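Removed: one protein chain of the complex. Kept in place: all other protein chains.
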Amino acid sequence: MMANGFAPEKPIDSNDEHAEPNVLYSTDPADFRYMAVNVPCQSACPALTNIPAYIRALYESKFGLSYEINRIVNLFPGTLGRICSRPCELKCRHGEPELGKPVNICHIKRAAADFRPLGHAYLSPRFAPSGKRVCIVGSGPAGLAAAHDLAILGFDVTIYEACYEPGGMLRYGIPDFRLPRNVLSEEIQNVLRLGISLKVGVNIGVDISLENLMGDFDAVLVASGCYESMKLGVPGENLPGVLPGLNYVMDIAAGYKQSIGKKVLVTGAGFTAFDCSRLALRLGAEDVSICIRGFEEDLRVTREEILEAKREGIKIRSLSLSKQIVGSSKVEGIEFLRTRPLEKTSGGRRKVEPIEGSEFVIAADTVIVAVGQAPRPIKGPGEKNDRGVLLADRKNFQSSTPGLYVTGDYLTGPTTVIEAIASGRKAAERIAYDLTGRKFTEWAVQIQNFRITDRDRSWDVIPRIEMPTVMPVKNRFRNNEVVEVESGYSSELAHEESKRCYLCYLHYEIDVAKCIYCRYCIDNAPRDCIKLVKQVLLDETGAVKDLVETTRWLDVNAVVIDNSRCIRCGECVRVCPVDCISVSRVELLERPLVQESKA
Amino acid sequence: MSVKRFVIIGNGPAANHAAEALREKSSESKITMFSKDPFRSYRAHLLPDFIAGLIEEEDLYNRPYAHYNEMDITLRLGQRVVNVDFSKRNVILDHKEVVPFDGLIIATGGKPRIPELFQLFGDIMMTLKTPSDARLWIQKLSYVDSVLIIGGDLTSLSLTKALLKLGKRVKFILNEDAFWPVPLNEEIYRAVTGRLEQRGIEIVHCRRIRRITQLEENLLEVETDSELIEVGALGAFFGLVPDVGFLARTGLDIDRGVLVNEFLKTRFSNVYAAGDCAQVYHPVLRDYWISIGHENAIALGRIAASNLAGSHLEVQVEPENILEVGGVKVNTSWWTEF
Amino acid sequence: MPEVDFTVEVCGMAGDGTIAAGGLINEAMSLGGFSVLGFDSYPAEIRGFGRCVTNSRIGSNDIVALGEKTHALISLNDEQSRSRAPFLAEHSLVFFDSNPPAYVSEDNSLLSVLPPGEEVFGMPFGELAVGASGSSRGRNLTALGGFAAVTGTDPNLFRKVIRDKFKSKGEKVVNINVKSFDAGYQYALEKFSDRLKSVFPKIETGHDPQKVTLSGNQAIGMAAIDAGLKLYFGYPITPATPIMEYLAKYLPEHGGRVVQMEDEISSIGAVLGSFYAGARSMTATSGPGFALMTELITHGVMAEIPAVILDAQRGGPATGLPTKTEQSDLHAAVFGGPGDSARIVIAPTNVEECYHFVIRSFQLAEKYQTPVIVLTDFFLDNRVENRPFIRASEGQAASWNVFPDDAFKDRYQRYADTPSGISPRALPGMQGFNFTATGLEHTEKGSPDYSSENHAKMSEKRHRKIRYALKDLEKPAEFFVSDNLDVGVIGWGSTFGSVLEAVEKSRKNGFKVGALKITSLFPYHSETIKAFMAKSRRVLVPELNYEGQLANLIAHLDSKPVERLNFVTGAPIPPSAIQNRIEELLEVVA
Partner (left out) sequence: MKTPARILADQVNRIQKSGRFSPRSASLPTWCPGCGYFGIHQGLNDCISRLGLPLAEIVTVSGIGCAGRYPFFSNTYGLHTVHGRALPAATGVKLANPNLTVFAVGGDGDGLAIGGGHLPHIARRNIDVNYLLFDNSIYGLTKGQPSPSSPIGTKTKASPYGTVDKPLNATLMALSYGASFVARLFAGDPKGITEALIEGVRNPGFSFFHIYTTCVTFDKNFKTWTHLKEWTHALSQDYNPNDLRRAFNEVLNDDFSLGVIFKRDI
């Protein structure tokens, strides 16, 4: 089940005194810490996607396998390959200052989906049916993720969806020029095919009461996301022409188009704000601005998103805090206060202070408020907050009522798709444990002896291949035809980009007992990745915290490969006179704890 | 170590006057200037004359190398600062050199502004900021006899004069995106286009540019919403934007420029910004403003230096010089001559 | 064509391919028709530490001395190159690696020590090489690419010489290296498009076929072969080793053999042995090895056996400075060894003379039946010149052996006293001329004799023979000599080039200065030298040794004191230093 992109390796020479069995599984905290530090992309992913493995698989043209390595943990590779927020790329080692730009991890994922063979086989293991029934409220990313895992673990799962099609935010919150519907539907179908029953158009708490559900099922999981558009909380917000961002986007997704005039102001700093603005252009607006209280650097969207938006002609007005929305019969504009930036909060959000008496007004035909969303109140049991929103423990997902669980954005407030998926899966694991008293899977670090790869040094200087987009811009605005702005990699481009991955899940290690300190490896190293070290400092878990380097030959106790600097080029292994450098492949994997029974 | 190490990023009027002021204030300190451009301090406003062949390249430069030796200022040209580590107080250069500082003045000035929509055509569009831009123009003009200028800033106007002197055919697009730094209203539009037409320049009236295609080495086709134009070269003059991209994610407050207070001080101690790259908050205006032009740059440069050396000078503003552009107030001491 | 006088240095850590890069510049430039004088200095250690610098002076007119100010510096290792910054001319071009493997502190960076006004060209040497060839080994070639592009040099010159250099290693290696060069060339063309210069205009006449690019060592090896060398005995020692390597490669084609002996002692022994048997043979060494040889050299003097010993001087004493240049073996060559052992000592002053003098040394050895010592030095051996150069005909290299007349058959006296002091020498195999060569003092017949009369007589004979050799030795050459000079400069060996340039320059400044080139150091033409000294109000002798060994040798020839200018920096004397000294002396004169 643990597909990792490589055929199993034979152990390296077994008379080696440090010879280990070919595959080891470790749950030592030190190893988890090692993974967190040295495989930055995987640990940056909320769902812990095994990124090096799937990129390697794609490099080997095993598109299906590559897709599966993704799907096993994040379920919707084709979807995420387009709209993921890509926390991994911010951490990619290739993005370090002198190493160029991060690998285009997300779009390689999309390529795996685009090019996976027809009749691609899904490797879904099935556990014996447990006879227990679970109900999930909401078919968004969190709900679907939970449903998928519970079904696999042998539960009988039913999903209730208030809208008429499943997908939640994926379908109603993300415009189709970003995420073509056929891609989405196919991946949702792939979840439902596990025998999950889906009931659409049912609004829990209205059509069916939560109590009844609790009666019919062994457990109920609320994953109904955040559908309440937040308000600016300033005067004039109820004037005609002031639209809540989310509803506006959902209406369009559902097919209702409304006229918004020429001049549109959007407030908000997230993807929704950008969706609203770019949709506005597609509805004929000519002058669209996004108004933010901080500045561009603080926007919670990718650089590419900002660039594309600007290309389409959208302006960004920074350091502007809405004071009130002006207008008599309908909206006429926003009155702003100029702000001064303060320190960022620990959460990385920019705090600002408005400047007294710095008011200024910008005119607008329509104002779209996209300052965030919140969960909706729900009738029924369980402890609520003052707004009537069901509360639950963030770790074990349990509400105050036994058998009633909460997950996804409903639990955490608005986050990203990938976070929601991760949250849904964790909730499923918890429910399964509560209902059966047993753990089905565990996360472990898999360590395998290995040899250096076929990566060529020249691959390290291949420039990052950006996602091709539809140009010139005017071609994006064809009437009643949806144009996906990002046109996707060709398989050749994907293959080329996949070469750029350093494969950080390889671990290089000098056996100090064998080393003769000849520094041949340092002499051949691509950067300062091999160090003359006086001391190795461990943290409380026993993982390397720091290497104390020294230039005094007398103090050199060891020559050490700093895996957080290493780009896995393999030069050192090739040149070592005494073969004291070993390579192992270490991967953070989820593995079954019990004998699985194929369905 | 007792000797203070001051680093100045930039080599424009602000940077040079800052350096000189700093030297006056502290004779002992080590002063290093970095400029990503390979040429020494020059008079930007003379570039069109240079193109027109009225002056020699040498006349552009206003400080001999010897000057820096006399002032004991280390001038390091053609060396790009790519990052600043404000916690370790290091400046990091493109070639991976790490230079420590006790005090820092950011005076990188502006760089030609190219709206994102046009960035695809970046290499087709010619700009004019540095002597090397000028050399490129001179090269180009030896092949082409017609030039389309999308612009509205002063440089574009004085370049247009130069082009006419050289007997080139000039077409001019004056649209809102291009006109800068004052917002383009009907009356200014008529004023400027009128003036230009008298000089025999063909004005192209249009709202937006749809497409630019390079037909051959020296032949471009520009599609506007009103017509199809063929020209030899294309000049883009959307004014300047502060050249501070390299400071992103250093923890410095960057909006249009480096945000500083009325004393030109940034969030970090002993770190100042001056000249076109600074976005100064001013309590009198209750707003930010970016200053444009030689005179301002010099003034700001000297103030930043003095404050770094311990004084407490405040930036002076003449509200009548302040214009609002796309949400930012701009102080345009020289715009008056328009 | 505008006059070109351009000096480029390549500086790096041992192992960066510095020397190779410098060599390619020399080859490419002379291929382009320029006159080149190149010189490398590298550390004794192969790797680990040590700075390598190559200096190439490239000119449209003949170049006789090393460049002093550098107009372009190619830095393959910034920390090492810092030491070169003081030698940079104004507005020189500096090429450096813009993406080195690790971060450098300001204190180790090259750019932090450059004066303002130097033009810096940062290129990711390693990265470009990796991109072109998959390995960063070719970074020295990408650097050359940048140099070629910025200086406006015809890239084909470099492509050609790179091909030639690597062709023995196969097409694949050739292409990889040309690709690395092109990568650098293209990068620089685009990156520095607005800063390209044309330092090296295309010379229409192109390459003069008469011109050969040779190092001193190559010229020496070539000469030995043209002289019909049969046997070479040697022991590796810097800077003489390349001579052995050259001969090892080419001598066999000409029926000769190279034998690497276990040490210098055995080397000189074998040389004497083979000359005794009539074969031309030689050995080349440097100070320390020469010292080992002195005993056997004096044996050659005493037993009147020819030998050719080339002493490539390096910094001394003892192991000294193996890779630095010096002229401090003159006394050892002239006087070294036990007893009154007069021998012939000659010293070429440029690559061309290296060739002609070595050929002449065999003839002198044969005719005068004594060891002939050819003095070169590290600078002369390793410097590369491209000058019009005509090889000697067989006649010019013919044997000068003096064989006994058949009349003397059976009453042959090996050491017969003659007016010239030259005793006809028989070779083993000649019927009726059997004799015994010995290092003991001996009679004309060759039998040991320690009597005072005999020793006095035979010593006088041997010294007369050596004095007589003067008529076959090249006279000192005069340059710009008139009847009364303000300053007369006397130079020898590798230093003379600097002397000539200095004299020319101060003549341009309108001073009455002349030069005398002494190539025959023992015996020497005292009359000519005396006359020159008499014509000069002040006499200046610049030398690369501590107290002036040539000055010591000739000072007694004139009443007025000889001015000495001594450098023991391990580097050649800069012409400017001599010029300054000259002009100082002039002030005293005036």
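We just call them A, B and C in the order they show up, numbering each chain from 1.
Note that contacts are C-beta pairs under 8 Å (C-beta built on N, C-alpha and C of every residue); 3 or more make two chains touch, one makes a residue touch a chain.
All figures in this text were calculated on a predicted structure; none of them were measured in a lab.
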item	value
Chains in view touching the one left out	A, C
Among C:236, C:339 or C:388, the residue in touch with the chain that has been omitted	C:236
Candidate in contact with the missing chain, chosen from A:104, A:272, A:339 or A:584	A:584
Identified contact with the non-displayed chain, of A:36, A:306, A:483 or A:522	A:522
Touching residues (missing chain, whole complex) on chain C	15, 44-50, 235-238, 241, 244-245, 248-249, 252, 258, 260, 262-263, 288, 318-319
Interface with the undisplayed chain - residues on chain A	18, 20, 24, 26, 28, 30-31, 34, 447, 507, 509, 511-513, 516-520, 522-523, 533, 535-536, 538, 542-544, 552-554, 556-558, 560, 575, 577-579, 584, 586
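Note that only the chains that are shown with their structure count from here on.
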item	value
Topology of the chain contact graph, where touching chains are joined (line, ring, star, complete, other)	complete
Per-chain CA centroid nearest to the all-protein CA mean	B
Chain-chain pair with the highest tally of contacting C-beta pairs	B-C
Computed distance of Cα centres, chain B from chain A, in Å	40
Between chain A and chain C, centroid-to-centroid distance (C-alpha), Å	70
Residues of chain B whose C-beta touches two or more other chains	92, 96
Shared interface positions of chain C, touching two or more other chains	99, 102-103
Residues of chain C touching chain A in the complex	99, 101-103, 127, 130-131, 133-136
Residue numbers on chain B that touch chain C, as the complex places them	38, 40, 65, 68-69, 74-79, 92-100, 132, 135-136
Footprint of chain B on chain C - complex, ascending	96-100, 102-106, 109, 111-112, 114-117, 119-122, 194-195
